[in-house]
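Every protein chain except one is present and positioned as in the full complex.
Then we have chain A:
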Amino acid sequence: MSAVVVNNLSYCYQKGGKHILKDLNFTVEQGQIVAVLGLSGSGKSTLCLCLGGIIPHYFGGEMTGQVLINGQDTAKCKIARLALEVGIVFQDADTQLFSPIVEDEIAFAPENLCLPPEQIRYRVDAVIDMVGINHLRYENTNNLSGGQKHLVAMASVLTLDPSILVLDEVLAQLDAAVKENVIEILLELCRQGKTIIIVEHDLEAVTIADRVLLLEDGMLVNDGPASILQDKELLARHKLLI
């Protein structure tokens, strides 16, 4: 079974409004790292919301077509159920963090699942260690810097051990050393069989991808191997390289 199947997916935020996603079709196999590229406004974040089922569950508008996550139709499946399968680190971390203390934020999801306390502790410790944010453990999430917020958001997503991880432009605010560490984490997760979808503008950061999807004005204009990252002419044509 494929990790992600997107069938004829179209979406607009207002009924009868402009289509933001236009008839997308693609499949992602388990264990793949897929990069999603495209100009800002091309619909990348909207696609992420669809993958997590936030569209159509929390947004009105009009979605047609289908998104299957590990075989389950997102439109028919509870968000809480989907959250166990797909972890999304949002582009704007402020929308994601809500607990005042970093540790509570990270423990929130496993607590919500009513896991036994020692399990929760174990997962929280492991994730804090993996993401390298022990020094932020007791900090107030509101006071964190932009890059730190993304790390905390990533940690809280990882505590649920999702089989699919979606990162929406989270590398951009990280300093070089932290970025390197996050990329190592992604490669390790991939070795463990996780599927990773990474939205990014920095072409160097996405060289870990096996495959590249290119969105333009809501349409999938290219779906190919990572070697297209070397195709300067193609990238320039889509204004992804200046």
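Note that in this section contacts are C-beta pairs under 8 Å (C-beta built on N, C-alpha and C of every residue); 3 or more make two chains touch, one makes a residue touch a chain; residues count from 1.
Keep in mind that, in the parts below, contacts and distances are computed from a predicted model.
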item	value
Per UniProt, the name of the complex member that is left out, chosen from "Bacillithiol biosynthesis deacetylase BshB2", "Electron transfer flavoprotein subunit alpha", "Nickel import ATP-binding protein NikO" or "sn-glycerol-3-phosphate transport system permease protein UgpA"	"Nickel import ATP-binding protein NikO"
Residue among A:115, A:183, A:226 or A:240 touching the omitted chain	A:240
Omitted-chain contact residue, chosen from A:28, A:88 or A:144	A:144
Residue numbers in chain A that touch the chain omitted from display	13, 38-41, 44-46, 91-92, 94, 136, 143-148, 151, 169, 172-179, 201-203, 239-242
